[in-house]
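Omission of a single protein chain aside, the complex is shown with its protein chains in their original locations.
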Amino acid sequence: MTEMNLVQAIQSALRGALREDENVLLMGEDIGALGGVFRVTQGLREEFGPDRVLDAPLSETGILGTAIGMALHGLRPVSEIQFADFIFPGFDQLVSEAAKYRYRTAGEFHVPMVVRTPYGGGIRGGQYHSQSPEALFIHTPGLKVVCPSNPYDAKGLLLDAIADDDPVLFFEPKRVYRAVKMEVPETTYRVPLGEAKVVRPGEKITCLAWGAMLYEAFAAAEEVAEQGVDVEVIDLRTLWPLDLETIVSSVKKTGRVVIVHEAPRTCGFGGELVALIVEHAFLYLEAPPVRVTGWDTPFPLTHEREYLPLAHRIVPALLETAGY
Amino acid sequence: MTEMNLVQAIQSALRGALREDENVLLMGEDIGALGGVFRVTQGLREEFGPDRVLDAPLSETGILGTAIGMALHGLRPVSEIQFADFIFPGFDQLVSEAAKYRYRTAGEFHVPMVVRTPYGGGIRGGQYHSQSPEALFIHTPGLKVVCPSNPYDAKGLLLDAIADDDPVLFFEPKRVYRAVKMEVPETTYRVPLGEAKVVRPGEKITCLAWGAMLYEAFAAAEEVAEQGVDVEVIDLRTLWPLDLETIVSSVKKTGRVVIVHEAPRTCGFGGELVALIVEHAFLYLEAPPVRVTGWDTPFPLTHEREYLPLAHRIVPALLETAGY
Amino acid sequence: MQVIRDDGSLDPKLDPGLSIDEVVALYKAMVRTRIVDDRLERTQRQGRIAFHVGSLGEEAAIVGAAAALRDRDWIVPCYREVGALLWRGYPLQQYVDHMYGNAGDPVRGRQMPDHTFSRAKRYLAVSAPIGTQIPHAVGLAMAIKKRELDECVGVFFGDGATSSNDFHAAMNFAGVFQPPVLFLCRNNGFAISLPVERQTATRTLAEKAAAYRIPAARVDGNDALAVVAAVREGVQRAANGGGPTFIELLTYRLGGHSTSDDPTVYRSDEEVEAWRNNDPLPRLRKHIERCKVWSDELDADWRAVCEREVKECVRHAEEKPASELSAMFTDVYAELPWHLREQQAQALRGPRAGAEEGES
Partner (left out) sequence: MQVIRDDGSLDPKLDPGLSIDEVVALYKAMVRTRIVDDRLERTQRQGRIAFHVGSLGEEAAIVGAAAALRDRDWIVPCYREVGALLWRGYPLQQYVDHMYGNAGDPVRGRQMPDHTFSRAKRYLAVSAPIGTQIPHAVGLAMAIKKRELDECVGVFFGDGATSSNDFHAAMNFAGVFQPPVLFLCRNNGFAISLPVERQTATRTLAEKAAAYRIPAARVDGNDALAVVAAVREGVQRAANGGGPTFIELLTYRLGGHSTSDDPTVYRSDEEVEAWRNNDPLPRLRKHIERCKVWSDELDADWRAVCEREVKECVRHAEEKPASELSAMFTDVYAELPWHLREQQAQALRGPRAGAEEGES
């Protein structure tokens, strides 16, 4: 066990995968000598050589498109998209190709690739270094979507994603990169995809969050606890396929739900969660599920803290929901 | 007034806009001599010349990216994407640029462009000629999303979209292109964006649909009417910004909701509609809102009729909801 | 570049040196491809299949290139290259079953006709979005290079695809990483209705390769032996660690873009007629006839064999039931997640499940 922050834990997962499986290979912009703009891959090119840690030309189409080809030959490419905001030039390769290759070959070919990308606000990145596009990928059948909140989970989930035979989008909360430290094993342990985690048991409200906003949800829960509102906080960890069971059993207990995410509200994953909860636990609901999310605007700069669904916005939602 | 099908009505709108506004211009693949693969632009190149009806090289990035540039100079380009499935290579230009240009220049520049594209199933198009990606654009602040169901609305909405100062995605239900005819004025009338339409008043259930599925919702409503279930069918027409008022006042009356769309269920627009309804009419709900949608798979070929939420799948949903 | 001269003799300087048996095999495969095409087009016109996209006039470019690749090499198709797949021995019945989307369809009725693939034949999957396969080919070749295998990749695409994002990215990555990949650009004159002269301003497509420092050749794509020679040279380069090669195969789409197209709207009969006189089949036939290994009689016999074969396949295909409804939900992921299990169950207990398919 070593104390690691999120960057170190992810690096540790990549190093472990590179060591244990000759088929694993990394590709992305500036991931070599520079070690990535967030230094996640620092030192890996030196250790594994430029044939396994590839600096890519400035083309997300190329990075994702060639990764699919590598995966079709049996490699396990892990691509880095420098910011989630820059995944869109390569969007077509993900939604038209990676997502559909297995289906359109009835399983004869498949695409075991991972796309790592830092997402979300919190570093004063403005419109193009802050976005949270997870909903677009959740809407695309054939993709899996993961979003860890802490170093331990991140390492285990990333290793499971690399071992997974389907394409996985792995969203890394850049706001958490260096903000949280915890004990992480040196071994290549796995945290299985598809399992949510109750990080704070509670009886009165179910609060769903992931990634960086998990901490805000938690902080808000602690804050309202002082006013006697007992919130159960669930870290979704894998966004899709979703661990609906954990959510529904919590909601059946609490009857109240608050969902938190950074992405714009409209057609965000929160809407889907509301719909699923209504479909599976309607008669248990004592209040309308509430969404605390980014606003339906491009991501702003100066007022980033008012845009994000931070604890100061979650608290009133919890209190209102508790009192409904 | 002339009897027109959807293709003719859209063509009539384009012709009217080209005649009345020198700034309007069309661009797309095969829209010139061929008149588009669905013949929507047939004859327009002959009438308005190759400088106003441009055959584009095979690049959606180019089509959408240059349209933005034209719009920034004050033209009103109407781009055609041959199938909605092929919008993804140009996705970045829409979500990163068209959607955000006004915001990131505080209104100093804006992008009055329309992107027309046939969407949806029904022509045995399989995975790549059948998709309904509207949710991805609804999730993107700065874009408007329109989806007409009939010739009259299509013409009026398209003319309003062309006159609109913001970028508008205009999804044309290809399944309806030649299937429906009605009287359409020759004039350049407008149907304003942002207004839904109650196409069948009813008391028991609110059924929301748009585009090609409107007819299925309507047929299902007629079918269950015989069993005494009185369904109000609402054609959303503009998906975003949504006419929430019309929806909520209907739901407050009926207390029951069925939502129909072709896109995959998860993170589709249906989820958002459920969430909005729950947020705005929770205490009026007598049954959980139900979604009848495409399945969470790529769009299949042979079993297209089992994939689509056709009347045969809507009827049981209506009956179950009525009896809840 | 041209190998077969007008009189059927070969230019000795460029002759790839195939044995005459190999040349006959090549010719026969081209004829077979044409006959399968013809039959499927008629079948479509009769409304028995929904769609077909053929290779009429492009057989030399397609089968010739396939013949020059080695069995261990990968083919990454666009959508007109089923001739290459059949050349590798893919069962015709399986292809026709796919055209019908029946229970024998390898893709279980999930794709439009002509969306073939075969892991056994090292033939990747046809995909409708233009250009997307090109980076896959480069990635495949990068994997081959990393694994130090003696394989290479040939990727087909059309003139229209040179405008795609994917073409640019793939060519640039190939230039930078130097993997063993051959870019086989079928310049058949059109992207649906758009003539290549309005697709791009360059006079040739081959010259685009210089923008990525990739060696290029421009060959008469209706001359099967010229195609073989050029592709062999590319394979040789790849095998010797010389990296990528771009080959422009100059040909012409004699038919419509697909069975949904009406080409008379955008091109003249005279133009088509001129190219019809340059049909790759008679050109190669002239050579083998000159070599006295082929004759009218042999030709007629072979055509009859092919006709019978494809008719049989069509007959069998029509007897087979439709693909299963439950197959709609599998292969989205390696395993069926809970939500698809739920949806599958819902679909299977739906009122129309199991019923005959109506017209959509």
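Annotations
Each chain carries a letter (A, B and C) given by its place in the written order, and its residues are counted from 1.
Simple rule for what comes next: contacts are C-beta pairs under 8 Å (C-beta built on N, C-alpha and C of every residue); 3 or more make two chains touch, one makes a residue touch a chain.
All values reported here derive from a predicted model rather than from experimental measurement.
Although it is not drawn, the missing chain touches A, B, C when the whole complex is taken into account. Which of C:Asn102, C:Ser118, C:Thr132 or C:Asn165 touches the hidden chain is settled by the complete complex: it is C:Asn165. Per the touch definition above, the residue from B:Phe38, B:Phe83, B:Tyr101 or B:Tyr119 contacting the chain not shown is B:Tyr101. Chain C residues in contact with the hidden partner, per the touch definition given at the top, are 163, 165, 167-169, 172, 175-176, 178, 198-203, 207-208, 210-214.
Residues touching the missing chain, restricted to chain A, are 29-30, 32-35, 37, 55, 57-59, 61-62, 85-86, 88-89, 121-129, 265-266, 295-298, 300-307, 312-313, 315-316 (touch as defined at the top).
Remark: the residues of chain B touching the chain excluded from display are 25, 51-52, 54, 56-57, 59, 61-62, 64-75, 77, 89, 92-93, 96-97, 100-110, 141-142, 144, 164-166, 194, 241-242, 244.
One rule holds for everything that comes next: only the chains that are shown with their structure count from here on.
The chain with its CA mean position farthest from that of chain B is C. With centres taken as mean Cα positions, chain C sits 40 Å from chain A.
The mean-CA centres of chain A and chain B are about 31 angstrom from one another, to the nearest whole unit. A separation of 35 Å divides the Cα centre of chain B from that of chain C.
Counting partners per residue, chain C has 110-111, 115, 127, 129, 165-166, 332, 339 as the residues that reach two or more other chains.
For chain A, residues that reach two or more other chains under the stated contact definition are 89, 92, 96, 100, 103-104, 141-142.
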